[in-house]
Every structure is written in structure tokens, then in C-alpha cells.
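Take a look at the structure set out below.
Left out: one protein chain. Kept in place: all the others.
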Amino acid sequence: MALLEVDDLSVTFARRGQRTVNAVDGVSFSVDAGEVVGLVGESGCGKSVTSLAIMGLLPKQPGLRVGGKAVFDGTDLLQLDDRSRRDIRGRDIAMIFQDPLSSLNPVIPIGLQVTEVLARHRGMKGEAAAKEAAALLDRVGIPDPKRRLKEYPHQLSGGMRQRALIAMAVACQPRLLIADEPTTALDVTIQAQILELLKELVRDSGTALVMITHDLGVVAGMCDTINVLYAGRVVETARRRPLFREPRHPYTVGLLGSVPRLDAGRGERLIPIPGSVRDVLPWPDGCAFAPRCARRIDECVGEPPELVLAHDGRSYRCVNPAPVPGSVPPAAKLGPDAPAAPADPATAPADRATAPAAPADSATAPADPATAPTQVPAPREEESA
Amino acid sequence: MSDSDILVEVRDLKVHFPIRRGVLFDRTVGHVKAVDGVDLSIPRGKTYGLVGESGCGKSTLGRALLQLTPPTDGEVSFDGVELTKLAPGKLRSMRRRMQMIFQDPMSSLDPRQNVESILTEGLQTHGIGADRNERRKIIGETLDAVGLPRWALSRYPHEFSGGQRQRIGIARAVVLGPELIVADEPVSALDVSIQAQVVNLLDELQDSLGLTYLVIAHDLAVVRHISDTVGVMYLGALVEEAPSDRLYTEPLHPYTRALMSAVPVPDPDVEDRRERILLAGDLPSPANPPSGCRFHTRCPWAQPTRCADERPALRDIGGSRVACHWAEQIASGELRPHKVSVQIVRPEGEGETPGVVSAPSEPGSYV
Partner (left out) sequence: MTITTGKKREKIDRLGELAAVRDDEQGVSLWREAFRRLRRNPAAIAGAVILALFLLVAIVGPFFAPHPADAQLWKGEVRLGDFPGPRAENWFGTDHIGRDEFSRMIVGARQTLLVGVISTLIGLAVGSFIGGVAGAAAGLGGRWGRSLDNVLMRFVDMLLAMPSLLLAISIAAILGAGLTTVMIAVGVVSVPVFARLLRGSMIAQANSDYVLAATSLGVKKPKIALTHVVPNSLAPVIVQATLTLATAIIEAAALSFLGLGNNDASIPEWGVMLADAQQYLDTAPRLAILPALAIIITALGFTLLGEAMREALDPKLRK
């Protein structure tokens, strides 16, 4: 059974005089013990609100409604009262935020902030707690940890602060760690350090990790399973290799096509997604991505697309998914350049084995090359620059 | 390449910001050497990409090049004209030929101006277009070029999405018909799906208008994508400069290698195969840079001789310019990387107790 099972989670903010905002609109995903799961999406897709809702950290305000379920180890987190939720938070589930400076208390030394967590959840006191705190800082790679304990957050650099925050998060050996854009505020070389640290922690302690990010590169290197979010809903779920190799949802395809790659040549054209994240269709009226979608057909509008389950735990929410690259030559150029990249000979056969199975599993995929091109509509004429 | 093809030439450019302390009387207690001796030249019609991490001085360099931040020392020649010694009036009229695109499209547009007024301001300043109708025509053509609808004219920045706002910012720069555009992090504030739109637009404009770009970004992938030549900056100085493909295939400076290996690529195969060169610790403070080679405190290839006491100059190695004493030996594999112990780096205004942290006034460098 999954460690965390989020089912049809929805978060709406209703404010008087303003339109109700569906920040999260039926998100479902699951995290197995020890697994690294990615939630990927652009700003406003609801990835951060999802994590805050699971943690019960959404600001209490009138008009806020949280629906659905988030079952962690048999208990629905959304039904818990504040007290028992606080107990779980920090002990069983911990969270790391984007901005380490604002997540640390500026007027309390780092050491005290770490020992506080130890005292609250592990009942450690005095000398023992201080020793454990130093050990934790050492473990996350902070040099000279004993001295650092007495220092204040502003005396540390951004990377060191994020390490301190991670130390606090792993202080109680939580079974689930939620990292919300943990490296977005950091430089690339520091990001690499932090990602390496997170990987190490997951490998050594068996903690499950939910990685929330907008950066496809980050998930490519870390996550076992990836959920792509759009407009408050998961539109595609897949293991990491299939997702990057054969993205099925046009949004995933678009995302991969619009990221410049370090290993691509100068001047290689990017394939952007037209329009902006503002151009959404409300889910009940059809696919939210339809207004920007290059593969839109009539069936996209009218009712929300059903979740299509494919093999290997893969699923996507699309009535006209991108064909598996290679099987349909004319449409293949719609796909990202990812599959065109030099494939590792060692892993390629394994992927080829799964490729032919995909069209058979998904009924809507154009299996026959002859009919496929007719089903591909012309991209919309509006704003395609 | 003949000299006439060079549009911009920067020689030994320095920008030092004084660190001032004191309640009543300002006392200069030191300098932040944001840019400390940079030489570069940009050929007409080409794109020069500048990468580096926050605090390396890349934004300051871009502003100093346009004389928006007065350089402390050095020369900037634009199409043969020495900008640093130009009289204020002459410099203002030169500005028509060199424009800037900013990182944050919201904060770089005056919220109380509508698009027409934003685009007219520059035209009026430089007396382009005889009357309103002619200006409207120029503006209309610019809107088409950047992919904005005509109804945008009467609207205000807050009514647009991030990508469209960046198009307005680009239109403001392009409407004057400049030759050089300095783009400071043009896409880093935008959503992933929008970044590609803007990158493509910049490419198209370069083709159609023959623009010369200086693109400043922290994202190596973006810079490599749009640049012909890439310069890598570390603590106020260039450490390597090479044609963008060559930089990728054959990085020579240890810092470039580390930077390159740190950029995540959206491809699991590449990610799994890659060998990460993890740098120890953080960027040292530009107020107190290390002696000798500035990278030696974090360099996995640092040698006991020369690195700590002799500042390496940029030198030509097979088409690249590299500032490393040992570049050849590292490239040939003669020198092997070793472990580096972390040196703690304090944020600006270091101190043992919390107090007032006075950050140096380097606008926009904390990207």
C-alpha cells in the first residue's frame, strides 16, 4: 500500500466580490515508501497549494475549502484536528520550502531551532539535543557544526541555510519529506549540492520524497515517478524514463519542447506552447489545456477528459494524446527533441521493449500510421509567436 | 575578423562600489569589486552570452557597458565611440542605438503608463517620427514585430500576462531601432512554456533587424541556446570565453566544467550518466575576493603553486580564452581533481552577532 495516497484533492478560495479560485481541482497521486515523486508544473498549476493542503499549512481564512482525501499511512490527514496534525508534522512528514531565509526564525540561533524540533518530537534535552543537532548539521554538510549552532540565519549563505532547513526536516527521520522548490532560489552550483544531498538522504534513510518543482531537469535526475500538473489537475503520470522519452499529454510534450537544452546546438528552434497559463478552460467545460493545445480536437471541449490508464502505472488525461515517437512519422515532429538525443545504448533496448506496447494500451492513440495524420488538427491560428 | 565588424569593445572595465558605514558621516570602509577588469568584444549582428552565478557582476557589467552604472575605470567603445568619456547630452542621443531588456517585465514597466505612452516616450525623446500619426505607424509595426495585438496600445502593464509584458519591454527597446540590445535575464522571470516564446522572438528579431545582443543570464542552457560566443564570469572577471558549441564540448576552465556539470538536463539518460563536479562551499564575497586565482578556494584542481598568489590572465588556447594557469594540464588529464574542504562564506556584512546588515548598493545583482 502506498505511504501517501492523495485522492481528488481540491482547494478553492472564495472571496467576496471576486471569482472563486480553484487552486487545486482534483489532484490525485500516490507516493510509495522510499519513492521519489515529482510534482511538476508552472506557476499557478497548484503544485505548492497541494503540498500546503496535505500539510495543513494553508492559511485559515473564510472561503477556503479543502476537499478530497490525503491518506498517510492509513489516516486521512485532511480529517485530523490541528493537534494531531502538528504531531505528524515534523515527526512523520517534514517539509522544505523554497526560501530558506523566511522559513527560519531570524532572531533565534540555528542550534536552538534544530534542538526545538528534537525536543518536541524526540523528547531530547540539553547536552544530548545539542550533540544530536551538531551531528545533524554535520550530516547535511555544514562545516564546523558546533560553531554554526550558535549562529543566526542571516550569518549563513543561502545554500547553508537550505542545508540547515534540511537538517531540521530530517531531524526526526520522517517517512515523507516534501520539498517545495527547494533549489529555485539558489545558484546552479549550489543547487547541484543540495540535490545531491537530498538524493543521499533519500538513499540512506529510505525516506520518501515529494519534489515540487517547475524544472524538468531537476526531476529528470531525481524522481522515480513524475506527475505533471496543469491548472490544478494532474494531466500525466509516468515513471521518469517513459515520461521524457514518450510524453503522451500535449502539455508535457510542449514543456519538453520549450526548454532549451544544454546539450542542444546553437540556434536549434524551440517549440513554444502558444498563449499563456491564463488561457485556461475551466475543467468542467473540457480540457483546461485545450485553448493552448496544438492537438486539440472537438472532443477536447464539452466535458473533462477521462484519465487514460496505460501500462506500467502510466496515465494521462487526454483524448488525443501525442503518439509514441517513432511509430507515427508525420506526427513525430510534434514531439520534443528529447528522443532524438543520443540514447544510451545500455538503456535503449529496455525502452524499445516498452514502446510498442503503448499504442495497444491506449485506445485513442492512432495506432495506424495511415490514419494518424488526418487526426492531427492544424495548430490554432491565434497567438502562435 | 576585421575591426570594423566589432560593434562593442570593452577594455579593462572596472566597477567598484564603495561600502559606506556611519550614521552622520559616510565613511568608505571598502569596495565591492563587482566588475574587476573585464575585456570583451561583440561583433556586429552576433550574440554574446554572459553567464555566471548571482553576485558575479554580470548584471553590473551589462549596466556599466550601457553607462547606466558609471564605470570606475576602463573603456567601452561602441561603434568606435568611447562612451565613458562622452558628454551627458551626447551619451543620451547615443542611447537610441543601444537598448536594454530587463528581467522582471512588471517592475521595468511604469504601472501608470499605457503601452502607447511607454512606446512613445523613447520616440519623443529622440525626435523620431514627425507627428503622432507617423509615430503610431512606427509603433504599430513594432507591435506586429513582437507579436502584440493593436488593442494593447490603450492598455496598462498590469492587464497583461508575464510573457506579454516581456514583449512590451522588448517593443520598448526595439521601437527606437537600436543596434545593440543588452538583455539582462530576459526569460528567468517567466514560466517555462513562455520562455521559449520569448527566446524565439529574440532570435527572430535578430534575424530581421540585424541586432547585436549581449544576453546576461544565470541559465547556461538559455545562454548557450541563443549565443554565438559565451563568456563565463566568476567574481567580477571572465574566467573563460569561447564559441558556444566549443564551450559545451570542451570546457577548459574548472569553473566552467563545474557549472556545466551542475545544470540539470531534462533527460534521464543524460542525468544518470553525468559525472557531477560538485563545488565545495559558496561564492566568496566580492568585497573580499580570494588572492591569486579567485576560484582557487573552491577549485578541485587547485595546485599549491601559482593558484593562490598569481592572478591568471585570459589566454588563448585553441580558440577559447581561459584564465587558468593549468588549463592544458587539466584538459589532457595530467592533473586530477581532488577534494576541497569547505570554507564558510558569510553573506555581505559579516558579523558574529546579528546587527544591521548593510548590503552594498548593487541594484539587481541578487538574481
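Each chain carries a letter (A and B) given by its place in the written order, and its residues are counted from 1.
To be clear about the criterion, contacts are C-beta pairs under 8 Å (C-beta built on N, C-alpha and C of every residue); 3 or more make two chains touch, one makes a residue touch a chain.
Just so it is clear, the structure is predicted and the values come from calculations on it, not from any experiment.
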{"item": "Full-complex contact with the absent chain, from B:Ile19, B:Val51, B:Met100 or B:Ile139", "value": "B:Met100"}
{"item": "Residue among A:Asp144, A:Asp298 or A:Asp312 touching the omitted chain", "value": "A:Asp298"}
{"item": "Residue of B:Glu121, B:Glu204 or B:Asp228 in touch with the missing chain, whole complex considered", "value": "B:Glu121"}
{"item": "Contacting the left-out chain in the complete assembly, out of A:Ala94, A:Leu281, A:Ala294 or A:Ala310", "value": "A:Leu281"}
{"item": "Options B:Arg21, B:Arg92, B:Arg273 or B:Arg315, residue touching the unrepresented chain", "value": "B:Arg92"}
{"item": "For subunit B, residues in touch with the removed chain", "value": "63, 66, 68, 92-96, 98-100, 102-104, 107-115, 121-122, 125-126, 150-151, 154-156, 158-159, 169, 172, 176, 363-364"}
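Simple rule for what comes next: only the chains that are shown with their structure count from here on.
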{"item": "Chain centre separation (subunit A, subunit B; CA means) in Å", "value": "30"}
{"item": "Residues of subunit A touching subunit B in the complex", "value": "42-43, 106-107, 141, 143-144, 148, 152, 154-160, 187-193, 195-196, 214-221, 240-241, 244, 254-274, 276-278, 292, 338, 341, 343-344, 347, 383, 385"}
{"item": "Interfacial residue positions of subunit B with respect to subunit A in the complex", "value": "53-54, 147, 161-164, 191-197, 199-201, 203, 218-222, 224-228, 244-245, 248, 258-273, 276, 278-279, 281-283, 341-347, 350-354, 357"}
